[in-house]
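Other chains of the complex are left out, but the ones given are in their true place.
Naming follows writing order (A and B), and every chain is counted from residue 1.
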């Protein structure tokens, strides 16, 4: 496993993240324009959605697929309650901020998912194509759980129909699901047509995207230094392990392949930093972005990237026997 | 050249609230405004900058020119949205050409 972690550490992807992190901490003015960052994220979402759809078109739709989607939905809805409990034990956050943080951990980080897929590929492990669809399904339920937690605590309802609609129609979710269906409908013919766009340069784009993530995480850490207590940081590295064990259990129950289990562990372990923060700004404006964003992007994201993913791979390989 | 008195209202607000503010203005029958992008800023909740934010946060600035007698309607509509949110509302006296448009 140490070899694996070392190989992972020396991949251009992780090193690009580290470069961004260091540059930001050293106060370099290196930055990636917002439009380019958004363009890359559209590219990544389109590409993984499409490839997932093609994989499902190849393998067909079966009971396991439906079960996995359902499991993803439930995991996303339940994990925030677990996170909320852990936060109450480990930190002194008030219920509102705890609810907001908890929502992030039920939802997922698509870049962590992609990084995990890359590691699987290097390790020569295949995974179920519909894990992409599972990722899409896990984006939203956690938000509702978080709002329920916050409403319950404050006694006033935090949900309204408009917000619900906005969450479901969030650009990332629509793009991921939409390109999944495009891949499903066009299959390998479609993939042949555009693979030199969505497959060949993928890893390289991911490097630049992670450079940007490193820059953002580094700036976040620099500006909020001290805002996070020790207990909160501890939560940021413990919670992914808790989430991953939920993912492991579900994956074993569903009878997923080793690769599929690793991906479900990664999804459960990862925390959102795009869809959920946007929803929280609207629904829980009093909660502090400095807390939930820094925790998700500055602590849990690098933890998963560097240590988490190789660990999940090692554990899953050990348990399933490869 | 003939000009007419009016008010210029500037509302700086978080990007995720843009849709809600648009909607609140529409409800209050205020249909003239311009939205400017914001690069960065500083306030009680710290300093931020837009580079590479992939929509994480970011603010926008509504500029709304309005007849004086409609000012209170506008401020009430805006305040309802801005209240709990991060954001700033600033009003200045102004003069406009073509008063019939406002």
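The rule is simple: a contact is a pair of C-beta atoms (placed from the backbone, for glycine too) under 8 Å apart; a residue touches a chain by one contact, two chains touch by 3 or more.
As the structure is a computational prediction, the values presented were derived from the model and not from experiment.
Q: How does the whole complex break down by chain label?
A: Taking the whole complex into account, we get A x3, B x3.
To be clear about the criterion, only the chains that are shown with their structure count from here on.
Q: Hey, how far is the Cα centre of chain A from the one of chain B, in Å?
A: Averaging C-alpha atoms per chain gives centres 34 Å apart.
Q: How about chain A: which of its residues touch chain B in the complex?
A: Residue list for chain A touching chain B: 31-34, 36-38, 41, 166, 212, 215-216, 219, 223-224, 273-274, 277-279, 281-282, 285-286, 288-290, 293.
Q: Residues of chain B touching chain A in their complex?
A: So the residues of chain B touching chain A come out as 14, 16-17, 19-20, 45-47, 49-58, 84-86.
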